[in-house]
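All protein chains of the complex are present and in place, except for one that has been dropped.
Up next, chain A:
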């Protein structure tokens, strides 16, 4: 049976990109697939980088290609009895049959604790849970603010006429027009070739505003404060996009390469 394919080049590129790492540090590693066998239990010291639900290892901090990837879904992280008298060890244990646990050891108790915490919260599901919780909290906060406003500001004409959430139009003008897929990637055209300069920023602009707009209704009511919030948000992104575009336009580097390295 042929090995499963993975877009490895893209994965490695993501590992090396300057998107924020959720945790990083030196760890000693013994095994689980993806690490080379080590002599008698001393473990191999590698530089580990956690990005989202992906744990990468590198030979060193300056490593240009990841040695290994552990996908942190369907696993639990626990303190472990290391081989030899190794301290500060922990294991990533998978529910799936046939997947060996990954044994790792930190340099000290604080690092061990930090890693166990970070890895325990690395799953996509955990992040999704937190996001949904915050979404609902924001909805509640908006709702009570609306109630307060409507009761105390009745006599004052508001800048934007309040509408029912299902009238929220994806074509909303906010100083910038939105593409019809409702994402805040205001400058992205669809389907076509693009000028080389538009590097990283357009890829990163899948922001939360699209969550708000993409459903055809919004968890917040289209009041003045919401408009200005979104305006600031877009403003931030647009400025970043401009900056990167200018950078690329001025530089002689091809396409997106210059966004890769910090």
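The working rule: a residue touches a chain if its C-beta (ideal position, glycine included) is under 8 Å from a C-beta of that chain, and two chains touch if they have at least 3 such contacts; residues count from 1.
As a working rule, contacts and distances are computed from a predicted model.
Between the names "Pleckstrin homology domain-containing family J member 1", "Elongator complex protein 4", "Phospholipid-transporting ATPase" or "Cop9 signalosome complex subunit 1", the one given in UniProt for the chain missing from this structure view is "Pleckstrin homology domain-containing family J member 1".
Chain A residues in contact with the hidden partner, per the touch definition given at the top, are 1, 3-14, 17-22, 32-35, 51-54, 65-71, 73-74, 94-99, 118, 121, 123-125, 127-128, 130-131, 133-135, 137-138, 141-142, 145, 181, 183, 190-191, 194, 200, 202-204, 206-211, 214, 229, 233, 236, 240, 255-256, 259-260.
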